[in-house]
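Of the protein chains in this complex, one is absent; all others appear in place.
Right after this comes chain A.
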Amino acid sequence: MSTTTPPSNTRAGGTDAPGNPDVSGVDLELVDVLKRYPGQKKPAVDGLSLHIPAGEIVMFVGPSGCGKTTSLKMINRLIEPTSGTISIGGEDVRGRNVDQLRRHVGYVIQGGSLFPHLTVAQNISVVPRLLKWDSRRTSERVDELLELVSLDPAKYRDRYPRELSGGQQQRVGVARGLAADPPVILMDEPFGAVDPITRQRLQDELLSIQEELRKTIVCVTHDIDEAVKLGDRILILQEGAQIAQYDTPEAILAAPANAFVEDFVGAGSTLKQLSLSRVSDVELVHPTTATVGERVAEVRARAEANGDQAVVVLDERRRPVDWMWLRELAAADTVRPVRDDVLTLDRRATLNDALDMMLTSTHGAAIVTGRRDEYLGVVNFTAVTGHIQATEQQLAEGRAADATAGRDDAWEGGGA
């Protein structure tokens, strides 16, 4: 069986040819990998061949029991293949001592699986210690990683896992996987155990981490929306880890390879497009803003001039802290937030996420933030519907072009 190499990626800012200096990941190659569990007639993984390019996120999806976890665990040899070869960066995984191998392959599992008797810092430093890093380097690394996963080191370093929320535990789990800066990271349903809003945050964070690190990430999920959102490529598997389709999310949504994929991806492909488009793809609106401590009279005048009923309140670093109705402002002389947490949306969030948040917001819209939680604007229903319509039109044109010029991979969902 020959190795499946999908057409080159069209997302995430384009040029990711191997050898790109920014990419810290390495290639992964599976050739004819077969796993037969003892006492079972049919192999759980039946001859999987796959090339995973350096620096990309590849999502494994498929129905329960199709062999996703088995395939993933064969990469770090938690499960030994019955036959076939797997290589990381061109090196056969069996050529190395198994513990040594695993210290250079990050592993993140559902819920974080933190050791409950070790503090956050000790959990993260397990691998650096195994690699005999000195304690200063290790503790610097711990703080760096905690910052990376948006946890304040001073506050969380010495906590025990049970003193963290589910989402925080999962963040620490990701930090532990990244600890020794491995080129390849394996994740098995990493965000399966947290609520939808936390999951969305964690996904956004993973994307922003990946933007910086460019690792090779293999991530198992059973959530096609998650796959579309996170994946540079998606591997859709059928029973026995048979490849149903391996391609970019755009290509899979635009042209499912067969009935199985179509079924799995689900109807309503326009709705799925919502998972493909980012909030940053749509036009944001800019309602009146106010800064904490500003005089209410001035803010009110500005809002009335703009015809706004509510103002977005920012702190001195332009981070949103509240979204207040004008009547809520009346009480005081200067602007003071009344709620203690305001829900915001990262610019990397999908339109799907945005719709979720807009539906629960009393403003019928959602605040969008960028780097370091800085305020960018507000996304509303009009913007999203406009984007969907533009996308529909593009798709229709694409199909027309397909009919004449074969398949078209260039669809990008960036129509705004």
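The definition used in the following text is that a residue touches a chain if its C-beta (ideal position, glycine included) is under 8 Å from a C-beta of that chain, and two chains touch if they have at least 3 such contacts; residues count from 1.
What we mean here is this: contacts and distances are computed from a predicted model.
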{"item": "Protein name, per the UniProt record, of whichever chain is missing from view (\"ABC transporter permease\", \"Cytochrome P450\", \"Xanthine dehydrogenase family protein subunit M\" or \"Ferredoxin\")", "value": "\"ABC transporter permease\""}
{"item": "Of A:Arg102, A:Arg141 or A:His387, the residue in touch with the unshown chain", "value": "A:Arg102"}
{"item": "Touch with the omitted chain, as defined above, among A:Thr138, A:Gln169, A:Thr221 or A:Thr289", "value": "A:Gln169"}
{"item": "Omitted-chain contact residue, chosen from A:Arg141, A:Arg201, A:Arg214 or A:His387", "value": "A:Arg201"}
{"item": "Contact footprint on chain A, counting only the chain that is left out", "value": "73, 76, 78, 99-104, 106-107, 109, 111-119, 126-127, 130, 159-169, 176-177, 193-195, 197-198, 201, 341"}
